[in-house]
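Here's the structure we're looking at; comments come further down.
Every protein chain of the complex appears in place save one, which is left out.
Chains here go by letter, A and B, matching the order in which they are written, and residues are numbered from 1 within each.
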Amino acid sequence: MASPLLSGSEVQWISAGVGFNCRNDGRARDEYRPLEVELGVLAQATGSARVRLGETDVIVGVKAEIGSPDPDRPNCGRLNFAVECSPVASPAFRGRGGDELSGELARALERSMYPGPSGRGGGLDLSVLSIVTGKTCWVVYVDVLLLNIGGNLHDAVSVAAKAALADARIPRVEVVPGEDPTDEPDYEVDDDPSQAQRLDTAGLPLCVTVSQIGRHCVVDLTTEEELCSSASLQVAVNSSGAVCGLTKRRQQGLDPSVMLEMVEVAQRAAAKLHAALADTLAAQQAQQMAVG
Amino acid sequence: MGRRRSAAAQPRQPLPSQAMSAAAAAAAPGGSEALQAEAFQRLYPDQYLAKFVAQGVRPDGRPLALPRATSIGLGVVTTADASALVKIGSTTVLAGAKCEVMPASADEPDKGRLVVQVEMAPLCSAECRPGRPSEAAQALGEQLGALMEGAGVVDRRQLCIDAGKAAWAVYLDLYVLDADGSLYDACLLAALATLASLRLHAVTVDDAGRIHKAGEDGAAAAPAAVAQQRPGSQQQGAAPPLRSLQLDCQPVSLTCGVYRGQLLVDPTAEEEPLLEALLTATVDEQGDVLGFYKAGGSATASQQRVLECIEAAKMRGKEVRGLLQQALEAAGVADGGAVAAGS
Partner (left out) sequence: MAGRDAQSVPWFAEERPQAVLADGARLDGRSFEEFRSVFLKTGVISQASGSAYAEFGRTKVMVGVYGPRQSDRRQGYSERGRLACDVKLATFATRQRGIFGQSQEEREHSAAMQTALEAAANLDSFPKATVDVYCLVLEAGGSELAVAITAAALALADAGIELFDLVSACSVSRVEGSLLLDPSADETHREDGGLLLAMMPTVNEVTQLVSRGQWSGAELKDGLELAMGGCAQLDAAARQCLREAAAAAAAKQAAEDGAAAAQPAAA
């Protein structure tokens, strides 16, 4: 990733600003940049969303296809996350250059939203995606495209993924048994959008990245601020405040008490983010209902 | 100029041993000679080896015709259906076999499948890198696979469950953990030990394609209880639900190097780049040659050398088969080999 080079004085300036609780753009340490969410930007997809968090620009498209379920969980659908770093964002992403970053983002999304190996603890109830237990189910592909890197990618990507999943309309499927009981049943897919089912995304977590600059915990960093931070913690928090996934990134070690403090900061910030997203989603969906 | 060239040719050595020997040299007066010897070996590896060979020994103290100490450990990995850890000196190879059920193929309805793959883990040597398997690993895998097929070590008809319907597919994966010379010998021995200790469950496949254990629930439950009590060892062969593989022959190989007209048996990784030619001979229990391999090298091998190598391989074969028999008995696994190992 072609990151801007920072001089020592700039690093000092940013760290001092964080200390005074007034960052380069005037925000406090626990304030998010203005969040813009747009639903339904891709007409062909089952659901889509575009999120702009400051300079960071992310588009997510959701596509549902019929497939076979996981042998470990025959009565659940499947969720597949894929992230692509577009070369539009940075020339370093040409070819395989963005693979590491995209893999990291995809795995972070998967870990926070997908149930663990035991099948419990996921944000989304996947059993609604099942069509015929053990044989067919909906496989939902969530594809994320990064258009511009302005810092704090994980948060933007998780907000966009949640918004797109909220926007997704899974067509209703009717299972028509064949004449012979041993025959493969027929599937009738209902194209009527008003009959489509929506996913209950209230339980999906949002990821908040809390970083340490100097001795303070900061939320929602820009690219320049990211270069000054020494350690960061990515916390996925759901709307009831439970921590759904935690990963530590970056080189520096963290004191355990500082880490717990960061988790609390993340929980507070996530509550605000959830509220903001819920408002936007409600407004947009009301708009869609009024039009459609 | 000459010094720089030989410095480039020397094998990579771990840094701390140099630091340790430097520290030891500072500490003890006798240690400076050890430091000089090591420096000499790094700068002039060829002359270093030549001085030893002229006296009829090798740098690690072995006579020219003695292979290194070999050990075989069975059942080291409990998640694999059979496993073996083979050490020849420092060379370490771990083999594991996993069995899966496959539908019988159309052209060979009464035979199963045996897939042998070798991977040189990046931790085995300084030249290995993670990612695509190196050429050396692929070459090893192909050689082994060709030997297994050609020599008919395992008759694949034993892997059949239901002729025309289902058969076992045995995936034998070998990981080289420490590459200190004679990789082919260690890999072959590990593969052999794993196959000799492999137990196949007796299963039946019903029409819907589901796989069941053969026998009533009582017979099936007993081996499961035994397995929980003794996680490390293989199951006792007394219960009929398990049967061992019969090996039609037990090939054993030996790698020798030709250096200044002398034959060095079982070269280490230090000696290998200095050898003029590398010969590998594979023999079975009767002393018949199953395979002989000499790839390039800067010198030819005379007929005398070839015969010497084969003789050494035969003696090695007796020794190794004895070890394998001991290991199989120690693991509580009845011998699956067809021919009694000569000792």
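Just so it is clear, contacts are C-beta pairs under 8 Å (C-beta built on N, C-alpha and C of every residue); 3 or more make two chains touch, one makes a residue touch a chain.
All values derive from a computational prediction rather than experimental measurement.
Visitor: What chains on display are touched by the one that is not shown?
Guide: Computed over the complete complex, the missing chain touches A, B.
Visitor: Just one of B:43, B:101, B:136 or B:151 touches the chain that is missing; which is it?
Guide: Of the listed residues, the one touching the omitted chain is B:101.
Visitor: Pick out which of B:121, B:136 or B:306 touches the chain that's been left out of the picture.
Guide: Residue touching the absent chain, from the options given: B:121.
Visitor: From the list B:90, B:134 or B:158, pick the residue that touches the absent chain.
Guide: Within the whole complex, the residue contacting the unshown chain is B:90.
Visitor: Since one chain has been left out of the picture, which residues of chain A touch it in the full complex?
Guide: Its contact residues with the unshown chain are 103-104, 106-107, 111, 116-118, 120-121, 233, 238, 241-256, 259-260, 263-264, 267.
Visitor: Applying the definition given at the start, please give the residues of chain B touching the unseen chain.
Guide: 12, 14-16, 19-20, 24, 28-31, 33-34, 36-37, 40, 51, 76-80, 83, 90, 92, 94, 96-103, 113, 115, 117, 119, 121-126, 130, 133, 169, 171, 173, 175, 177-180, 201, 203, 211, 213, 223-224, 227-228, 231, 269
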